[in-house]
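For this view, one protein chain was removed and the others were kept in their places.
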């Protein structure tokens, strides 16, 4: 008997387009999509573009409590019905398409707070019917937050809040590395809610900067942030988080995001041609991530973003 | 202006005896002591011995859900009143002094389960008045568990369980490394409930195999398991987890624990001389960890335990 | 491969055959036999079986360790978790788990707390148990004590630490135990299962070298033996070779 007789374990490595179709089909059953990372860091933007190209509609979008570019882009393409994210901003400026769509009543942006979202993901990850919250007072958000309710605390006797499980149908994550089985490694200092989302979700699809050999994982298991048990598919996508950062591999592309936001602001005042062209060039037309990289500026352009992470 | 004018940050590095007195005094206010690690791995045994030598009494002992040698030793020295640990065993055999004291009615060993203990620590760490639990059914432990109660779930309408915060007055942890500020690094693959306990406790005292330069921490912050914010004192103690393991630095000393258990079994049948002598040689008499190391077998003996971790 | 099959090896093979590809499962603290069974299944027919739920994923130990909570055994694995994640797994359940205790009774209930007396004044105080959830949040579990005598197989346990089928379908329903519960009891002597109607334990097969009469004699309750009891299918040459050459290289299961 030799090693050849050992049956073969199934690889979770998936092509970007296949992963996008997998997500689209699942979201047709239940439209709750959750995005990893935070603001301009570690966002699974290539997966988002893939999903938009595959034709997702009427999405309910969740995220760690802060998001910007990707959610705005999804709204710009008309794929979003409801937003369950406490803070939606480009940080240095507002999200133009988010604003337009909400002000026009085309998209519902729920008033939420971080603890509701995190608590709901915690309840789902822990498998309990709710998570108590005892730190919300005085904000008008409490009058509108659709996910929490007041309960009588059986221990303190006080009125506190509780949130039921938030269980995304699909979560997109971006990590720096994975093995072929789907064990993820975030090399970035910050991992935000990515691990929590992975544990809270029905389906997890991750983009990574590179697939590493099995031994890299086995030699340092403590470094694995999301065990493959939680991951359904992993996609190797060069610059898959662009224009957000994948620290320490490449920095956020603030110029790109600012140029996008300018097009969104123009659309607000009636000139949508630039925004439509942006969507065509970056979302609809590219057949691959290679096409996208070319559309953005090519290898030389991305080399600058790589160099930027080493400057601190 | 130069760097000399910068005021000095306070180091948390503490001598073993001082740390033990700090713990003893705090536990006189409220006797809830919690121990990190699990069974024969990563237990803060030098701190436990220090506390026993300092004269702690009437302790209520918590731990991750499984403990053995250290709790048994604390009971053997008469320092324990109540045990709040679901599983107390040496794994290959029962804990002799735990058995004797519980059977004689000298120590109360509460019937608990892992989710109650972990859930109670979670409630404390998260700062909420309780943690819902929905996975306990059919066990007689439910009839006796003093920490849980049944509640009506406001989301599912079902009867579920809940546990209030477990907030240890003092937690002892053992990690492999720390900087002088108290940032801990577990190099072991398993960290058990150590991070949770640190977040749940009033006071945290950690023993480490070695203090490392600040740069070691700053160059790899993701590797820090317990930020110094949670840590009150850190003690550099060679072989501070002995006879439990501090992976990957040294293996568990099963021979030592077995010999101890034999003395405990002898005490059960009326011959306490060997056990008393063991306590004198390892707990009462050593003035330092150096004395303890000599009492156990000296540097050569410990070199074998170090070699053992490289054998897998 | 003519070296005699040891009782523990027989147990490992029986358990391994019942684990399916793609499943998620784990074993608790005393896990020599279960972890060998899981490893064997992964080698032979279940390459996508995931070991997880007990704070580590898919360990690759160099040899078998008596405790699977030994970091020497776990140092090489795919990922590590903590008790917070275990809290979640305990609620979501696994596909399978393994248990054994001080006493096992005719309905597969397990006692780890005390023998004789009461919990507060025990005749003999046992170790207790950490996780009481996997026995009913998981799809099924296995009972696999490494001794089988009238002392640890009793009609009724003194304390139910791990619920099996309680006192049968009615009691199980009342307690909210909705999953299969204990499927097989595998000991060094035999394999037992449970009557689907009553959920009482019954003899299913005896290992080579044992008779049904012997097994009954070492069991403190009626095993419901009717006529001939089949022999437990012996390990195949492939099973034994893989077990001895890739998993239990140091022969712990034969010691």
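Labels for the chains are A, B and C, by order of writing; each one numbers its residues from 1.
By definition in this document, a contact is a pair of C-beta atoms (placed from the backbone, for glycine too) under 8 Å apart; a residue touches a chain by one contact, two chains touch by 3 or more.
Please read all numbers here as calculations on a predicted model, not as lab measurements.
Q: For the chain omitted from this view, which of the shown chains does it touch?
A: A, B
Q: Out of A:122, A:153 or A:296, which residue would touch the omitted chain in the full complex?
A: A:122
Q: Per the definition of touch given earlier, which of B:73, B:88, B:125 or B:148 contacts the omitted chain?
A: In the full complex, the listed residue that touches the missing chain is B:125.
Q: With the full complex in mind, choose from A:13, A:102 or A:266 the residue touching the hidden chain.
A: A:102
Q: Quick one: which of A:13, A:54, A:114 or A:216 touches the chain that's been left out?
A: A:114
Q: If you put the missing chain back, which residues of subunit A would it touch?
A: Interface with the chain not displayed, on the subunit A side: 38-42, 64-66, 85-89, 91-92, 94-95, 98-99, 102-103, 105, 108-109, 111-115, 118-119, 122, 134-141, 144, 188-196, 245, 247-248, 251-252, 308-309, 311-312.
Q: Considering the whole complex, not just the chains shown, which residues of subunit B touch the missing one?
A: 1, 5-10, 125-128, 179, 181, 183, 199, 217-219, 221-222, 224, 226-229
Here, only the chains that are shown with their structure count from here on.
Q: Report the most central chain, judged by the distance from each chain's C-alpha mean to the global C-alpha mean.
A: If one averages C-alpha positions chain by chain, the most central is B.
Q: What whole-Å value do you get for the distance between subunit B and subunit C if each is reduced to the mean of its CA atoms?
A: 29
Q: Do you know which subunit A residues sit against two or more other chains?
A: Correct list: 127-128, 221-222.
Q: Could you list which residues of subunit C touch at least two other chains?
A: If we look for residues of subunit C contacting two or more partner chains, we find 56, 75-77, 80, 84, 87, 90-91.
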